[in-house]
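Only a single protein chain was left out; the remaining protein chains are all shown in position.
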Amino acid sequence: MYEFVSGPLVWIAFIIFIGGSLYKIYNMLSGAKKDITLFRHMSLKHSLASLVHWVIPFNNQYMQKRPIFTIVSFAFHICLILTPVFLLGHLVLLDESWNISWFNIPDKVADWMTIIVIAGCIFYLYRRLTDPVVKNVTDGSDYLLLAITALPFITGFIAYHQLFAYKTILIIHILAGEIMLIAIPFTRLSHMLFFVFTRALFGSEQGYWKHSKDW
Amino acid sequence: MFNIENWDWESKEKMLAEPAKWKDQFEDVWEPYISPDGEKIASIVKIGEGEFNIAINEGTWEEPFEKIWYSRFSPDGRLTAFITKDMEWTMAVDGKTWEQMYEYIWDTKFSADGKIIAATTKVDSVYSITINEKTWECPTKLQSIASHVISPDGKTSVAIAQTVPLAEGDVNAFTKGAWSVIVNGKPWNDNYADIYGLAISDDGKNVVAEYRNSICEYGILVNEKPWNEKFGCTWEPVFHPKNSDEITAPVRQAGQWFLATNGRIVWDKGFINLMHQTYSPDGNNIAAAVAPSFAKWTIAVNGQPWSKTFNECILKPYFSPDGRKVAAIAKDSGKWLLVVDGTVLGEGYDNIWPPVFGPNGDMVICKVEKNGKYAIAVNGKIRGNDYEALWNPVVSPDGTKVMICGVEDGKYYRKVVLLSDI
Partner (left out) sequence: MKPTIAIREPVVDDLMDQTEKILTEEQIEKVINEVIDQETGVRLQTYVNTCIHCGLCSEACHWFLSNDRDVSFAPVTKVKDTIWVMLEKKGKVDAAFIKRCSQIAHTECNVCRRCGMYCPFGIDIAYMMLVVRRICAKLEMVPLYLQDTVNSHAATMNQMWVKPDEWIDTLQWQEEEAQGYVPSARLPLEKEGAEIMYSVIGPEPKFLAQLLGNITVIMKVAGLDWTMPATAGWDNSNMAMYSGDFEVMARVERLHHETAQRLKVKKIVMGECGHAFRGGEYDGPTWLGWMSPPIPIVHAVAFYYDLIKSGRIKIAKKVEGPVTVQYPCNIIRNAGLGSKLQYIMNAVCEDFVDLIPNDRHAYCCNAGGDTINCGPPWKKIRVQSAKIQSENFKRTGAHTIVTPCHNCHSGVEDIVDGYKLGMHVKFFSELLIEAMEIPEHLKPKEE
């Protein structure tokens, strides 16, 4: 079982993640061509300006107004992406298989980053359950996406600390990671892919076409 | 141009008036107009509080009026304007007023020979068309007139008019139809939600208009009879110049614009937009302003767009007299350009007026504006001097000369220049 989930299934998950993402982006771009005005209203300068103002914390009025949400969101998303990519345990596996490696973050730090991701998930869950606006637009799929996001980190944390049933938890952890990868292109987790494009479009429309700003 | 053969094509240069002096003579001088043959120049002038007159060449009209506006020369060279006396309006022709006074009068139209002068009039809140002082006898009290057209012979006049009174917010009555076409005072049988793009064939036999039934249901009416086909939208229809049974209009289907003749789509290619379709003089070719893709404009001739496109807009196409060449004014990156058969001629200008072809089509003459001065450009290049005011050049019927009328140093000149010398 372990060999399967850590071998062929990893391949399958990455192929679906990368292939699916490329397909989704290709699909979006070719569809966008049919929208006759869309590309004509875009500009690289204003796309980048918009991105700069939205990927740097507190670089727009709105983030300044919501400091807690901003801190949690940035911490969550940074840790979500960096932890799996720079985790020593993951890099060792990569080194064993392909003999490639890169900078890793100390396990102690990675552990805290994992906790931040899990805490972020709890924060989002709390918002979904208590904020009336969010609650009103939340259904099963939103909880499922939250679970898909949280599970690799929860299981990773348990596995790292070998709290119980290490082998089983490890298998679940790998599976959970694979499920998340597969889910990204085909669910609303695809905001990871489309963020750049929707931001660029609105930034361009506001900046290039309408001579204003979107931050 | 009416009676163009009998215009003075021999006098090389005539100084006919000194409009600059008018400024010393009168309190205020409005923008001048000239007669089609270039022999007269006229401006509305203010002579005192609530007192206006018209200065024309060396003189003025005999009688001043409380107010004068919309001075326009008829094709036969008579000067018309709207004037008011004791809060009522009427038409004045060469200073002589029509007998009848109106609550209001506006929108002068002429027959090709200028013998017939028509305008929209309003008396006791009822609207009508008045032609040479005779008002339509319309069985329906017209609530409003949006526009009117008269045939070149002046015998047929038509208007888009509101035939049914509409109470505020009565959308049901609106949808049922409150507008119709009135032909020589007689309304069509049916009413429509909206009527646009009214036209009469050159022979005066047929009348065409666009109609709108509901948000995405548009069509074309020919003498009251709709085309079988309906469209998402339409633009103004035009008649074939020789065959008044052939009508062509831009129509919209599935988000694209096509050209349709008598209801059938005749250009297979659709466009982002398609406007100003124009027949060649013999009717064998048709050209239109099109956008093959967003913000790229050009002229399509018989459905085939020029390869050169312009990023702002393109205006109505003009055929050469033999129908072989097409000229249009386009705007690209802030400059107006003269384009002939897809090639830009000369440089860009701040403004270009409609192009005039020489007789064999190899010469295109336009009035252009550059840095606040006007000049004549041939094939896009300025020839001759600058003018303070300038009118569109007119080519003589034998195709050897061109009449250029303009104001230089405050003096109005009418010049006749050999095309070979220009």
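A and B are the chain letters, set down in written order, and residue numbers restart from 1 in every chain.
Convention: contacts are C-beta pairs under 8 Å (C-beta built on N, C-alpha and C of every residue); 3 or more make two chains touch, one makes a residue touch a chain.
Bear in mind the structure is a predicted one, so any value in this text is a computation, not a measurement.
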item: Selected from B:D107, B:D153, B:D202 or B:E408 as touching the chain missing from the view; value: B:D107
item: Touch criterion as defined above, residue of B:W179, B:W227, B:Y279 or B:F319 at the omitted chain; value: B:W179
item: Identified contact with the non-displayed chain, of B:E168, B:D268, B:D398 or B:D421; value: B:E168
item: Candidate in contact with the missing chain, chosen from B:I4, B:A146, B:V183 or B:L419; value: B:A146
item: In subunit B, positions touching the absent partner; value: 27-28, 30-31, 67, 69-70, 103-104, 106-107, 120, 122, 127, 144-147, 162, 166, 168-171, 174, 178-179, 193-194, 196, 212, 214-216, 218, 232-233, 252, 254-255, 272-273, 275, 291, 294-295, 297, 311-313, 315, 331, 350-351, 353, 369
item: Interface residues of subunit A (partner: the chain not displayed); value: 27-28, 31-32, 34-35, 37-38, 40, 50, 54, 61-62, 65-66, 69, 73, 127, 131-134, 136-139, 142, 188, 190-191, 194-195, 197-199, 201-203, 205-206, 209-215
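One rule holds for everything that comes next: only the chains that are shown with their structure count from here on.
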item: Mean-CA-position distance for subunit B and subunit A (Å); value: 62
item: Subunit A-facing residues of subunit B, complex; value: 272, 293-295
item: Subunit B-facing residues of subunit A, complex; value: 36-37, 40
